[in-house]
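Here the complex is missing one protein chain, while the rest keep their positions.
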Amino acid sequence: MPRRRAGAAIPEMFRTMLEKPSTRAYPYQKVELPARFRGKLDIDPERCTGCQVCAMVCPAGVITMIDIGTRKVGDKELPVKRPVFELSTCIFCGECVDNCAFKALEMTKQFELATPHKEDLTMRKALTK
Amino acid sequence: MTEDKPPRKEESAGLMKYSAENLVPFGPIHPALKEPEYFKLVLEGEKIVEVIPRIGYVHRGLEKAAESRPWVQNMYMFERTCGICSFVHSLTYGQAVEGLTIYEIPRRAKFIRTIIAELERIHSHLLWVGLMGHWAGFETLFMWVWRDREVVLDLVEAISGNRIHKSMNAFCGVRRDMPEGMEDRIVERMKFLVDRANYYKGIVDTEETMLERTEDIGRVSAETAEKLCAVGPMARYVGLRRDIRLNDPYAAYDEVPFDIVTSKEGDVHALLKLRLDEMIVAANMVSYAVKHLPEGPIRIKIPPVIPAGEHSSHSEAPRGEIFYYVKSSGGRTPDRVKSRQPTMANLPTALEILKGQTIADVPVVLTAIDPCFGCMDRMSFLDIESNRQWTWSGEELRRYGINYYFPERMKMR
Amino acid sequence: MINEILQAIIFPGVLFTIAMGFLFDWLDRKTAARMQGRIGPKITGPSGILQPLADFLKLLFKEEIIPSHADRVIFLFAPALYFLAPLLSMLFIPIIGPTPLAGFEFDLLAILFLLAYAAFVVTILSYSSASSFTTIATGRLVLQYVSYEIPLVLAIITAALYSRSLSVEGIVASQSTLWNILVMPFAFGVYIIALMAELEKPPFDIPSAKTEIVAGWLTEFSGRALSFLKLTKEVGYVFGSALAVSLFLGGGLGPEVAAVPPPVLYFVYFMVKLLLVGFLIFVLKTALARIKIGQATELFWKILTPVSLAQIAFVLVLIQGGVLVAT
Partner (left out) sequence: MLERLATWSRKRSPWVFHINASSCNGCDIELVASLTPLYDIERFGAILVPSPRHADVLIVTGTVNAQTKDRLRRVYEQVPEPKHVIALGACAAAGGVFKGCYNVGQGVQDVIPVDMFIPGCPPRPEAIMYGVLKLLGEVK
């Protein structure tokens, strides 16, 4: 049975005090993010075909498809759709990225997303092709 | 004090039988509980004579929502039942669903699942030890332990891409493989954590003030714990050998050697040491699994429609047994999902322990069960001493609600 | 005359004391942070030294909410009354020379009175805010007060007895050859522990335990009242340590250095000792977990009171035997 005493942590405390503090210098220094980090979603409007798969798989209902025009297939007019992302509810799961067959989506390393206006978090990039 | 207590009124579910002065609310917004939960403590001086829990502040309606969402999306939702042992939720839900399908889970995926689950256990136990220090007023321990916890989170982030919600699981496999060249780093970091765990064991064993706070606190007999269905560390600290990993192995637990830790002392101090010991075991398991990771595929893609049937699955989360039941009628969405979390199972035991303690012990004892009230919105009570049993019906809840919302005592100027 | 008033207001009087209070708060936070492997306050002034000032000013400029069931008069004025206690006591401590600003023959008794007065005001304050947390906190406050009071007074009396003086000035003067701590180390220890209880530092932060009873007796205070209550605690910190220096560590006395004028030297010695005592408390407070009120009471009554009585007996024997009597 080890000896009970008050202040058992004192030696370690002094050791810690003499060491360099373990605090990372954010925001003065950039954060080192691992290669797989899942940050803000980004879309390449050139690649997106409007297939809607991402909107179907998203568990958080982030993605809505918007009609941006029509195209002719045979003699039928079919709507052309593009996704709009309501990133405020995005849970950064990456499911949409995995499922996009055209590799239009990507998770960037951007994590500093704080904003006073929720509208800023709506991504309409795909619409302006 | 005791004499002038009004007689017990059974029909009010024990809520209004005490005068306002000796009822102390504990929660729902209380710094000791990182989650909102409400306990009314009936006090005599500093001593607690009765605890009345009021739960449901985190009720979000997951089970109901699950019925209208596709199978895969539910995985991400159930993962977010809780941020502390999130992976094990998706794992158990996944296992329950996998049970309905005919596919075999690749061996490599099983190992990766084990690694993540054990990393999660280490992170959860460290978090717990730190918070225990915080609640006992020992900030330094809290800071150190949480500093060391970041080691695990960094590893988890490197493997999965997020610190908390790993989103690693998929039906019949995992979504991401282990990154290249992580093996040495993981083994080395695990060694570091084992060293730290041993140091903290020394601290909780020798520091006088910490011992004063934890020794002989939170005692419960093995019989009571067994009768009240305690699970996880709450069962093991009174000597019950209960661990789903051992009793009913899942993932790769039948291939990774380990032994569970139990304790005989049955107080909070024993619980602290037990968790640190479990952490060491988990760290060794991670090192072993990383070294013996089999080759092969990590995932089988399965169709989005799950065959009809019922299946259940359980697993050992850091805080005890998690249980999932799923029912399918062969569609794209489940018919019913039911989950049971360890905290729910441990709450009756904790209430039993709290009786007779002082108010200073409340945070410590409630931490002992690790308050995570993700899933408690209905409840029956059983007072084993007087053999009195009662349930809250909707009517009682309503009456309690009316009483609660009566003119507030606290008003603005 | 003007000189004296200036002394009382600026240096080493009120303003200096308050500044010291801020300094102590900063040092406290900073050392605790460093020992925990953190940096602590950093951007407010050099190394965050202005952090306590910023906190204080911010609270001053904040809205003050008075709960409707609380006693308005007490709520408004008691914080100021409470603030007076350590501030006045500080005037009895010699800081820049052997004579304090406002000493008289029995000023030690006045200090004891002010200590009791502060505890009384806190209790009233706590009780007046009348919420269930503060009610528990009041109970704890009173219990803690009656526990630490006796050992604290006994420790102070030990020093007075040995120095055969009831004024701080006299006690300091009597230590020119031998510091009291060497004669009565246990009294010093008891004093420090009781001081931590009085300042509600861990392990005795029982009446303001934030994980148990929200913010304890401070729960209902906001804005200006809160800023003064916090400031009082900080000044109390300084005063408690200063009294320890005067009673047990020989005040500002120390070996003379020819090149330095005596008042400056006195002041420097005093400050060094003051910071040492402060540091001792920082370390203890960072290293310990909070104990329960029952355990605190037991500690003070069952252990520290007998210890201080034994110390008094020992000192009396010394005096009686004529050994080592202070001059």
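As written, the chain order gives the labels A, B and C, with residue 1 at the start of each chain.
Throughout what follows, contacts are C-beta pairs under 8 Å (C-beta built on N, C-alpha and C of every residue); 3 or more make two chains touch, one makes a residue touch a chain.
This is a predicted model, so every value here is computed, not measured.
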Study note, to complete from the structure: Check: shown chains touched by the absent chain are A, B, C
**Study point:** Contacting the left-out chain in the complete assembly, out of B:Trp71, B:Phe111, B:Trp146 or B:Tyr288
**Key:** B:Trp146
Revision key, fill the gap. Among listed residues C:Ala33, C:Leu231 or C:Leu247, the absent chain is touched only by C:Ala33
Point to revise | Among B:Ile84, B:Ala283 or B:Leu351, residue touching the chain not depicted | key: B:Ile84
Practice item. With the missing chain put back, which residues of subunit A would touch it? List them for me. Key: 21-24, 26-27, 31, 59-61, 86-93, 111-118, 121
Review point. What residues on subunit C make contact with the chain left out of this view?
Key: 29, 33, 36-44, 48, 50-51, 53-58, 60-65, 210-211, 214-215, 218-223, 226
Review point. Taking the full complex into account, what residues of subunit B touch the chain not shown?
Key: 28-29, 31, 33-36, 56-62, 64-65, 76-77, 80-84, 86, 127, 142-144, 146-147, 150, 153, 162-165, 372, 374, 405, 408, 410, 412
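To be clear about the criterion, only the chains that are shown with their structure count from here on.
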Check your understanding: Taking each chain's centre as the mean position of its Cα atoms, how many Å separate subunit B from subunit C?
Key -> 43
Point to revise | CA centroid of subunit A to CA centroid of subunit C, Å | key: 52
Revision key, fill the gap. In subunit C, the residues touching two or more other chains are 35-38, 286-288
Exercise for review: Name the residues of subunit A that each touch 2 or more other chains.
Suggested key: 6-9, 13, 16, 22
Practice item. Flag every residue of subunit C that touches subunit A in the complex, lowest number first. Key: 31, 33-39, 283-284, 286-288
Point to revise | In the complex with subunit C, residue positions of subunit B that touch it | key: 21, 23-25, 30-32, 45-46, 133-141, 143-144, 147, 207, 209-210, 212-213, 358-363, 409-413
Practice item. State the interface residues of subunit C toward subunit B in the complex, per the touch definition above. Key: 32, 35-38, 65-69, 131-133, 135-136, 139, 202-203, 205-206, 209-214, 286-295
